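Right, one structure below, let's go through it.
With one protein chain held back, the other chains of the complex are shown just where they sit.
Showing chain A:
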């Protein structure tokens, strides 16, 4: 009973991590851009739901999903076009650059929406939960899990079925070869950044279901999301899914087992990732290549 309960909590932490990390794994994997502003795109998605609340009432969360995808995507596209474009091949510099952007976005949110946290009301049909083998699963957690799975399915269909998505995989696997084969890599980069940032917006909407919205919402998730990408392997959808859920479950179990749990969970997760990298230094799944690593 206790174990099952922790599993459920872990899966729901994992779903949130996965939503936050999905976009990152592609922008990081394909373009080598370490986008620290990704967390602020999450925050922008959450505020989108808040802004839509007076219009859409308690269905704001549902209405906000596509809108937040567009908001996050457009923000990402602007960032890519204006600045990040100049930084390809300098991954470490993009980290500092986008951290600057994230500071600006945070303060902008503070000036527009005020420093105190705001609340987005969940739709009525998401209150309550279902009892399964003696464990109560809240509907909002279940919704996030379904949303995360939906996003993963959508992306994997995009990557395998659509011409656009296949081009994206080509650029990810070998940028130069894709370029000489006639793929407009610049265009593909824009599409990747749009989709990756849009997913951050969707993640933001999901976060409104489990907590208040504030200017620093994104910073709480960005580090864990990066760890998921590192453990899962760059640009690896499968890796990100497995890593997110393993880290989520690990988190919930450590918190459960140790007395003063929450403070040890992060340390344990960090140690486990360092240990894991001893066996798989490039994460769970690696693109095969003959290049020196």
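One rule holds in what follows: a residue touches a chain if its C-beta (ideal position, glycine included) is under 8 Å from a C-beta of that chain, and two chains touch if they have at least 3 such contacts; residues count from 1.
Basically, contacts and distances are computed from a predicted model.
Please identify the absent chain by the protein name in its UniProt record; candidates are "Molybdopterin synthase catalytic subunit", "Glutathione import ATP-binding protein GsiA", "Urea ABC transporter permease subunit UrtC" or "Cytochrome BD oxidase subunit II".
When "Molybdopterin synthase catalytic subunit", "Glutathione import ATP-binding protein GsiA", "Urea ABC transporter permease subunit UrtC" or "Cytochrome BD oxidase subunit II" are compared with UniProt, the left-out chain turns out to be "Urea ABC transporter permease subunit UrtC".
Using the touch definition up top, pick the residue from A:100, A:128, A:150 or A:186 that touches the left-out chain.
A:100
Which of A:41, A:69, A:226 or A:253 sits in contact with the chain that's absent?
Once the missing chain is taken into account, the touching residue is A:226.
Taking the full complex into account, what residues of chain A touch the chain not shown?
Counting only chain A, the missing chain is touched by 28, 32, 34, 83, 86-87, 89-93, 95-97, 99-104, 106-107, 110-111, 219, 223-224, 226-227, 229-230, 260, 262-264, 266-267, 269-270, 273-274, 277-278, 281, 292-293.
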